[in-house]
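For this depiction, one protein chain was excluded, whereas all remaining protein chains were kept in their positions.
A and B label the chains in the order they appear, each numbered from 1.
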Amino acid sequence: MKLERSKEWWMGRARREGDAVIGAGLLAFDPVPDERQTTTAQVPAVEETRIAFGKFVNLMRRRRGFSMERLAEVADLDASELLVIEDDVHYVPEPRTVFKLAQTFEVSQRRLMQLAGLAAANDAGFRQEAVRFAARSEAVQKLTPEENSALEAFVAVLSEQDPKRVK
Amino acid sequence: MTGKRTMTLNLTDAEMRVLDELSARKDITKTAVLRQALRLYQTIDARIEKGEKLLFENDTTKEKAELMLL
Partner (left out) sequence: MTVDISIIYLLDVATGDSVEAELRDAIEQAQLDDWHTKWQPALLAVLQELARKGVPMSQWPQSWHWNWAQKTARVQGLLAFRGFSVAALGETQGLAQVDLTKTCRESNQRGKPFVYLEYLEVAPWNRPKLGAAPRLRGVGSALITAAIALSEDEGFKGRLGLHSLPQADDFYRKIGMTDLGQDVAYQNLRYFEMTSEQARAFFEKEGER
């Protein structure tokens, strides 16, 4: 399919754009599976743990001395998504991203999914631990000894199995 | 994009009528109608092969009915 228009026509069109930021299309990741839509309905409880998720990713990354680009490289992820995971509590990460992060940080898949708000956690204890962790960790450049021990304790929690479901 | 090739179609009267009707309603040529049909068929088939289901949803009642396609 070839287009035939004069140079003046193209330049006129270009000038007409002005400062406009042109784009079109769905903002969500594609395809959007049904499960994600039901998960976001549980917003209040989920956001608490998501704060912990962002902080966890941030601390684990900094503990290794990784920049976001380096972590993205190591975990085979997009650096821009990591930025938003660490910075925005409203952001719901992609399942694959959480999977890769759990692998990289060597913690339980299931637990990290729960933390990220992609799966429901049955035990209130886990949520409490997450909230406690989020409160204790600060977003400063260096990892303080206190942050380090908070992180260690939380990694231990993330390595626990889910308690058995009660019928 | 690429060159086009010609194919002769043998259609029944009823099929030709439907083709005419769709062409008029959609404001596109009969050839364009058939090309749309081909695009839709290929896309639907590809998704069903992947394990998805094709559904019709009633706008008012939100009832869903499955369209079985081979």
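Everything that follows uses one rule, which is that contacts are C-beta pairs under 8 Å (C-beta built on N, C-alpha and C of every residue); 3 or more make two chains touch, one makes a residue touch a chain.
From a predicted model like this one, the values you see are computed outputs, not experimental measurements.
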item	value
Touch partners, limited to displayed chains, of the chain removed from view	A, B
Hidden partner chain, touching residue among A:Ser80, A:Gln103, A:Gln128 or A:Ser159	A:Ser80
Those residues of subunit A which, in the complete complex, touch the missing chain	1-5, 7-17, 19-30, 68-69, 78-81, 83-84, 87-88
Touch residues of subunit B, complete complex, unshown partner	1-2, 25-29, 31-32, 35-36, 38-40, 42-43, 46
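The rule is simple: only the chains that are shown with their structure count from here on.
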item	value
Cα-centroid distance, subunit A relative to subunit B, in whole angstrom	40
